[in-house]
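The other protein chains are all here in position, but one chain of the complex has been omitted.
Labels run A and B following the written order; every chain starts at residue 1.
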Amino acid sequence: MPDTALPPDGWIGRPMPRAATRRLIEGRGRYTDDNAAKGELHAAFLRSPFPHAAFRITGCDAARALPGVRAVLTAEDLAPFCRSWRTQSLAFPGLVSPEQGPLARDRAVYQGEPVALVLAASRAVAEDALELVGVEWNELPAVTDVAHALDAGTPPVHQGLSSNLAWRTEFGEGDVEAAFAKAALVVEERFTFTRHTGVPLEARSVLATYDPAAEALEVRMSHQIPHQMQVHLAELLDLPMGRVRVIAGDVGGGFGIKMHVYPDEVAVCAASRLTGRPVRYVCDRIEALMADIHAREHVVQARMAVDAEGRILAFDVDDIQGLGAYSIYPRSSTVEAMSVLRTVGAPYHFSAYRARLRCALQNKVPTGQYRSVGHPIGCATTERLVDLAAAARGEDPLEFRRRNFLPEAMMPWTNPAGGRMAELSHTATLAEFERLLDLPKLRAEVAAMRAEGRCVGLGFSAVVEYTASGPAAYGRAGVPVAAMDTVVVTLEPTGDVVARASVAEIGQGIQQGIVQVVADAVGVPPSRVTIHTGDTANAPHGGGAWASRGAAIGGEAAWGAGRKLQAEILKTAAALLQSTPDALDVRDGQVVDAKGTPRMSLAELASTVFFRGHELPGGVQPQFTATHQFRREEDLFLTTNGLQASLVEVDPDTGLVTPLRHWVVGDCGRLLNPLLVDEQVRGGVVQGIGEALLEACRYDPGNGQFLTGTLADYLLPMADNAPDVTVGHVETPYSGSALGAKGAGEAGTCGAPAAVLNAVNDALGSRGARISELPVTPTVILRALGTLEAAE
Amino acid sequence: MKPARFDYACPGTLGGALALLAEQGPEASILAGGQSLMPMLNLRMARPALLVDINRIPGLDAITLLDGVLTIGARARHADVLTSPLVQQAAPLLIQALHHVAHPAIRNRGTLGGSLALADPAAEMPACVTCLGATLVLASASGERRVPAASFFLGVYATALEHGEMILRVEIPAIRPGWIHAFLEVSRRHGDYAMAGLALAIRRDGAHVAEASIALCGVESATRRQTEAEAALVARGVDAACDRFAHLDAMGGAEITAAHRIHLARVLLRRAVGAQD
Partner (left out) sequence: MELPDESTADIACILNGEPIRARVPLRQNLVDWLRHGVGLTGSHVGCEHGVCGACHVQVDGVVVRGCLMLAVQADRATVETIEGATSSGRIRALQDAFFNRAALQCGFCTPGMLLQAAELLAKNSDPTREEIRQALSGNYCRCTGYHAIVDAVQAAAASLRA
């Protein structure tokens, strides 16, 4: 049974600013490239300019001869220092993803794939040398369009493959054919989702220092999961784990971009080993847009069956995922597609489901887990079908949702898509949503704007998100991913508490959350708690930052460790005070008695233990360092729920869409810190709005060249095209843990594209336009309105 | 993403700068605000042997209004033009347009001359000076010459500037009584280059447009006076003027087709003329 005795008036749940941000606002952050090592070399990569090409490196002498150049390295040079790898997963048997190394050998299969590496005295000189490397390129036919990648006759992405099918599956429960046969209403749509990428403002960066005497590698890098990198670098470079230290200091955003094993980062580590010199590499923005993972390229054909009473009967979904040239290492790009297909229908009750998935290899950079992995697509698919059904029935879209939400009394319930729904609060969330939006008034405002001739639309989305993956998710797949966390807490001689945690801070504020948990668990104010994360030599093994897991899993480990430390404090204090532990408590840094009267400060207690141990009674051996490792035993994932609304204005002449306002009500379980949760939600929403309206990785349909290689081409939401976002909460603590936190970091991104898509369709509905493509660009709108001719 | 090597000179006089430009010919690039050149250097898309930094040459950023002519020095920063009362008085079109140009930090540094010399087809300033019938005064080691804006812009990043030549100043006839300026643009995000932009100066005679000057950006590869549309607007009204846009030699593109740009040009013309009704 979890120890759930949260102290009354504690720190958990308080909206506190993050102590750590003081440094960041004063320019005192330490991001990876803010560090330098004596004797370091700067790396620059020669990357394939073609999406698909055979190549031969014909000469490195000129580059090597350039003053300031230390080395020009190719795949052959690095091979003795680094193993190759291949993405495999028991969850995706038969997955086709060829062997990869840190540098391509003979053949490049995506534009931006690293093929050679220069080490030089400066980045500028390294780039000079890149221009002197002789390469003979033989461009090959490139496969980029996901809709045709699997067609017979399409050339193979990799030599020797008979098709570009990387993996396929079908799953679902219930009699789909029967459900559609008896349906009173069937709605159907074909959706096109264009590739996006994460664009954390700090690009991926690495400073690798191999010490040949100690046979040890120290790597500073901008990463979400330093412990994962420790595992993989030890394996790939054949070093004992203890001799690999990975340090992620301040990290300038992650969003899933920084949780994979990238060939260039491995190459830098291998190059340090080869040269015995520190090697620094900072991915520039052009490289980042081209060669960071992309995500969310899907063509989804989906239909939904509804009975005469307006109840959802079944979903039938066919998804083709544009996977990229490889399935991303180590987690596999297919995870995104499975997440799409598990998310379809998630908020609702339905009785039959059929999903078909084909993952297509392409001559494009691999896709991978990006904030709210797959969910925005599953959500947009579902919520668009729901709006179409409501419209076909001539009813209010929220009423259709209200009728179809999975009733609380049915939970826990495993739906026909295999998603286990538990402890969701659709009814309470909808009530809070209606209150927050003041819907009658809002609808009147919309009507008034329309009366003025403005083309505005209001769209809704219901969200269910899977968070905080449990051990079985990757464990059963045989992929070495820690779904657990470790927290170590120490009482220092001054009475201060130091925590070391395997969660990772990437800006989301988990350090502050953990501090508040430890403060309550031990009984000290947060100002007396210091936390260290992001360094494998400092924090024990654990999961890092992904899947909105920090509070739900790291928080539990922190609570457990803090409670163990408090128990030890009470035991020791009781021995000194001739009392018993259960007659004492720790509050605000003091050991107090049952009446709350202070008996001894933690500073007095700790200084006695550390400096005057001779005063302790015989047999007392205080353990003022406590460790807790937490893995969740129940529930493969936690489920969270929410509702979003988007109000947009469309300019039907220009096709421009302006998001005017956005609302979110979410239930992410216990809120450790509502201030930080609200901002996670807001940031996530705007990321989703970018996905809905602006962001797209485009490729030339002829030669497959990447067209959105700068930030003037890859359009991100800026301050003047993001709306204000109103956030509300329903708090249903997860019953299976002490704190009851679920996950909050990705829910905003999950539901925003669907809400915006529905809002745009609401705006254009009266003009007969129907849109099912993201991003909703002006071109998409003008074509839908018939102003411009359809493509091709 | 670091520039290739170059030499750098920062002459203190115009004569010094022009001598360097004459010596180096096509190998030299002028560094003024740098807001377009620096990205191209960083990307190694521009590889000049010599950068001639004109930021220390006195007087190149003066803004004056004399005898009905607004003169703006080539190195006048966008931010200074935007806040100049003289420009507001004599060429309000530029103020309207500059609100669409990039973002505050870029405008603090970027210059009018730089924008004209670059001749990006989507940029606002070339269309404005063309619409306003400005004259560009160019200088080289062999002297000055005056080129009407209407014959300065030749194509994508192509102008009448010859090697060794730089823009010294722009002379703009001050707005005359009864004339109205309007600048409208469509871009994906505020501050981005235009998908289409319209610079318009008109004089009305009652409800009727008596005279008009129209230039577009983001539509054709070089901005120019849309004389056919102007004539149609005066003779037969806005629908006729929009019809003339069917003959535009609009740029195509992966995301925005030529037809799309023409459509937007029509939308903007209707809006600009309509807003003056």
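Everything below uses one rule, namely that a contact is a pair of C-beta atoms (placed from the backbone, for glycine too) under 8 Å apart; a residue touches a chain by one contact, two chains touch by 3 or more.
Everything quoted here is computed from the prediction, not taken from an experiment.
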| item | value |
| --- | --- |
| From A:D77, A:E113, A:E202 or A:D762, residue that would touch the chain that is not displayed | A:E202 |
| Which residue of A:P51, A:G172, A:P226 or A:G253 touches the chain not shown here | A:G253 |
| Sole contact to the chain not displayed, among A:E131, A:E215 or A:D724 | A:D724 |
| Residue numbers in chain B that touch the chain omitted from display | 1-8, 10, 31, 34-35, 38-39, 41-43, 51, 53, 55, 79, 102-106, 108-109, 189-191 |
| Residue numbers in chain A that touch the chain omitted from display | 17-18, 21-31, 33-34, 36, 66-70, 120-122, 124-125, 198-203, 250-253, 255, 282, 284-285, 506-509, 675-676, 679-680, 682-687, 710-712, 716-722, 724-725, 748 |
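Everything that follows uses one rule, which is that only the chains that are shown with their structure count from here on.
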| item | value |
| --- | --- |
| Chain centre separation (chain A, chain B; CA means) in Å | 44 |
| Chain A residues within the chain B interface of the complex | 122-124, 127-128, 131, 284-287, 653-654, 656, 694, 698, 700-701, 707, 710, 712, 715, 718, 720-721, 777-779, 782, 787-789 |
| For the chain B and chain A complex, residues of the former touching the latter | 1-5, 43-44, 186, 188-193, 195, 254-257, 259-260, 263-264, 267, 271 |
